[in-house]
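One protein chain omitted, others in place.
For subunit A:
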Amino acid sequence: MSLMLTEKMGGPELGNFALALACCLAGAQAILPLIGAQRRDARLMALAPALAVGQLVALAASFLCLVGAAVSDDFSVQNVADNSAVAKPLLYKITGVWGNHEGSVLLWALILGLCGAAVAAFGRNLPSALRARVIAVLGGVSAGFQLFCLLTSNPFQRIWPAPMDGQGMNPLLQDPGLAFHPPILYTGYVGFAVPFAFAIAALIEGRVDAAWGRWVRPWAVAAWCFLTCGIALGSWWSYYVLGWGGYWFWDPVENASLIPWLTGTALVHSAIVVEKREALKIWTVLLAIGTFSFSLSGTFLVRSGILNSVHAFANDPARGIFILALLALVIGGSLALFAVRAPMLTAGGLFAPVSREGLLVLNNILLCSICAVVVTGTMYPPFMSLLFGKTISVGKPFFDATAAPLAIPLFAFMAIGPMAPWKRAALWPVLRRLWWAAIASLIAFAVATFSMSGVLPVLATGFAVWVIAASITDITDRIGLFRLSPAQSLSRARFLPRAAFGAALAHAGAGISVLGLAAMSQAQHRIVEVQTGTTEHLAGYDWTLRDVHDEPGPNYQAIVATIDVRRHGHLVTTLRPSKRDFASQHQTTTEVSIHTNLMSDLYGVLGDRHGSGAAATYVLRLHYNPLAPWMWLGALVMAIGGALSLSDRRVRVGAPRRARTTVAEAA
């Protein structure tokens, strides 16, 4: 049946053709609307949305062909033969499509095509010239990457003779968490292409105004939400799959996603200033260019093998040259355009250093400083090895010592920002409104000082509580809770813009994540080698290894341990960590067992077996991870906050009519 499916869809050749067609359409999309916008030719400009949708349809067809080839086990396709096997479960045959270099590039292109079509669909209220230019820029980027896909990493390459079975996938990647991590992360990365395109279009037009800020911000917020979720999902995956009890390794690939997140967060904030006060225009345009440039370099420098990392599945220098040329073209070209055109943008409204704008500027400075530190730490080792032949590495201690001290003031001011008035503010009245937040955070400081070791976790705890409490204060203040009658408060809450709730929620989410991080620095673990029946003590719990037995799996052999965890004699949970031996791949994987009650994780890992029979001993790794789930929960709350502010009527992607008329008049 599945064979019929591919027959019907035409197989890999159709996929290849569709990809080439998409590339041609993208090329046309890059050129024609741009000419149209320059000559004010309405017909040429009207081509833009049609081409964007056409490109998406062609890309989707191409992607479906690849999925079809993977599902129907067409091993005459090199990519499928290398990464799939008959015995692989259906879900992983589908998700395995983007678990390798060629497939992931195609997915990347597909999401970029989706962005172009989304601008075409939701941007009906944009001025037609701006819309044409935005879609054209997206088309140009698309064309470049589809060319890369076609010329250097074609997923539809055939092999002859076709093998009977594929080589299968790395068992570590056979995991639902990893299956959905790349699409979400890529949507985040690629989503920043839209603000980038808006920035380039604005530079070509030579005009940035409040309306531009209002149009660009929802796209930036949407991309930011996806990137936040993608990073959190990746971190969660490494926590429960790799079995080290760690959640962030400061690996170059992880840093490559953190860097655009930091500048993207700055962009989301600086665009507010453009929208409300028409200030920071040049800076916001630069941030939009920078964020997408970091996304591009992040995804592709990693793939070219320039950064040495466990994540890189393609270490091919031939691709590297193409990628470097493409990056130089996109980043260099946009920065050159910026250098020529930015001076044309007029400076906007004035503001005092202490004001909402001033605090947003501070936010941007601190975020960019953190970003600079992370970039330095990530790029220094490859440059040292390139220039001086020295192999060094920069790990957690470096980033702890540099990024954390910069994040502390960021959190200190984060609480004040949303409450400070625009233009000119006095610090004292704002602080006076935060009195109970201050008390809450002082209590948190005091508690943390006694219960936590290390200066940084104590400071982080205090400021995290400060931010969460301030977010609550902000909302209760605005709706007049405890000040007005409950009915009045409710009606105020109903009319309060959703963006205000969104901002407060996102800030609280950041606080929750930091609380989780601070508590995780106090995690305890023990590594023991014991016989069955032994009881260990860790963090007030008694861990008893009750039994270890063999269990056959579909394509592996497992040994499973049963660990009873008791507190004061009461059974809390039974952990069943296991080790799986995949004979066909000569690989062993560790299956962690985690029990969570949202306040802490009990985390058990089974290591090697020594000896045999009744005298056999087993190595166990036991972890007590306080507040571990809060790290990812906080990220989810941040993303929900972003989504909530997206649903606000005022920032709806289809921009309000009034803005359109003012721009039309200005034009």
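Rule of thumb we're sticking to: a contact is a pair of C-beta atoms (placed from the backbone, for glycine too) under 8 Å apart; a residue touches a chain by one contact, two chains touch by 3 or more; residues count from 1.
Just so we're on the same page, contacts and distances are computed from a predicted model.
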Listed names "Phosphate-binding protein", "ABC transporter permease subunit", "Protein phosphatase CheZ" or "Cytochrome c-type biogenesis protein CcmE", with the criterion being the UniProt name of the chain not displayed: "Cytochrome c-type biogenesis protein CcmE"
Sole contact to the chain not displayed, among A:14, A:406, A:431 or A:643: A:406
Contacting the left-out chain in the complete assembly, out of A:14, A:57, A:94 or A:172: A:172
Identified contact with the non-displayed chain, of A:147, A:528 or A:572: A:528
Sole residue of A:125, A:369, A:489 or A:521 that reaches the chain not shown, by the stated touch rule: A:369
Those residues of subunit A which, in the complete complex, touch the missing chain: 170, 172, 308, 310, 347, 350-353, 358, 361-362, 365-366, 368-370, 372-373, 376-377, 380, 390-395, 397-398, 401-402, 405-406, 424, 527-530, 534, 536, 579, 586-590, 605, 607-608, 610, 619, 621
